[in-house]
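Omission of a single protein chain aside, the complex is shown with its protein chains in their original locations.
== chain A ==
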Amino acid sequence: MKNGFIILLAVALVGVGIWGYNQYAQNEQHMTYLDNQFHRMFYDMVGDVQNIQVNLAKTMVTGTPKQNVLLFTETMRLSYDAQEKLSQLPIEHAHVSKTRKFLSQVGDMSLALARKNLEGNPLNTEEMSTLQELHNYANLLAQNLIELQASIAKDGVRIGELQRKAARKLDKVNENMVTTRFIDMEERMKEYPELIYDGPFSEHKSRRKPKLEGKEISPQEIKAIAEKFAGNGVQYKATILGDMNNSNIPAYVIDLQPSNDKNQSSLSMSISKVGGKVLWMLDTRNVEKARLSEKQGVQIAQDFLQKRGFPNMVPTYSIKTDGQMVINFAYQQEDVIVYPDLIKVKVGLDQGSVIGFEAEGFWFNHHERTLDTPKITPQEARERISVQAEAEEPRLAIVPTEGGSEVLCYEFKVNYLEDTFLVYINAETGEEQRILQVIIKDEGVLMM
């Protein structure tokens, strides 16, 4: 009996031992796998940065647009790739945020310049000198990364250690080296120039000033503006959640709790400091099953806009999920659809009330534009579209470019077999400005 117990215990111990070893082996395998992945990413990234630097150097000497386009597209691919790899390495954001920004801006700038070259415009001296500066920073980055790589290879520091630092107190010096090297780079990166180009992440986009005009409102006026906008006769208790100066449009964010009627839901709203305009509104109430049709929904949204002082808004797209429907409206000036001046209205199809409003884009961009007469005819624009596609009659639209400027285009709804596209042909130059594919799902409706 006693022996039997000991045997059982021994068997259990061996069993636990085997299990434990397997766990250890598996853990080790996972760690190695992760380390290998990180190593691969790190090496690839270093390779990318080196090639970026070489490509940027080459653009200094090439003269033909074709060669430039090839170099820029290659550089774009490399920088996005390096940025992506860097963001997957377990290094804290604070240490590499500037480096990453640098990489994606090189990518954006390359794309913008490739496009410029494709359109037949040469680079100007300003762009050339920016390229040169970027080259110098790529060079600095490459140097640092190569040093780091060498020390990793020599001392065998696994990048995965960074992640494990809490669990195992590994060699602190080496660990710090990795982080400090990146911090060091970070600080030098701070000096790099602000780029001025026509790209999606351009700094000047966030530095662009909103078109909103008017006098500054005081915090005391907020409650009245909010209640008037809600327009349901409910008295609210307003709390200021935020006083934002760094946001796209400086604004107050407020929370509105109904003060008497407990059946009413609470609202959140944002009101611009300049002009006291409502930038967005969200009603927090729960939405039940839809009782109204989508057509009624659009009508409710349109009436709402009319009453809040937004005439000339035309619906362009709507999407319905469960009991709620979001409708996009664009501003219409004469016959031209102005896409940058966008307002979204959310309607609860259960009670038929407006439960959301979003007009930050509208207030950021809206102004009366001087509309140029198109230089090319609809016929000429049609000739730019593939002969295999069927195009419907176009309408004129102002569309935003990646860099935040605006162009007048002919908007064509084009069918190719079972697919639908929106093709935008620049009404002045006849260039194909943009092609959007319309994915028609059950719940989304394109209104044209």
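Here, contacts are C-beta pairs under 8 Å (C-beta built on N, C-alpha and C of every residue); 3 or more make two chains touch, one makes a residue touch a chain; residues count from 1.
Note that in this section contacts and distances are computed from a predicted model.
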| item | value |
| --- | --- |
| Chain not present in the shown complex, as UniProt names it (candidates "Thioredoxin reductase", "Spore cortex-lytic enzyme", "Monosaccharide ABC transporter ATP-binding protein, CUT2 family" or "Methionine synthase") | "Spore cortex-lytic enzyme" |
| Options A:113, A:230, A:278 or A:326, residue touching the unrepresented chain | A:326 |
| Chain not shown: contacting residue from A:260, A:293, A:351 or A:415 | A:415 |
| Hidden-chain contact residue, picked from the options A:28, A:119, A:147 or A:390 | A:390 |
| Absent-chain contact - pick from A:308, A:382 or A:434 | A:382 |
| Hidden partner chain, touching residue among A:251, A:338 or A:396 | A:251 |
| Chain A, residues in touch with the chain not shown (by the definition above) | 80, 83-84, 87-94, 97-98, 100-101, 104-105, 108, 163, 200-201, 206, 241-249, 251, 253, 255, 268, 270, 279-280, 282, 284, 319, 321, 324, 326, 344, 346, 356, 358, 360-361, 378-379, 382-384, 387-388, 390-393, 415, 417-419, 437, 439-441 |
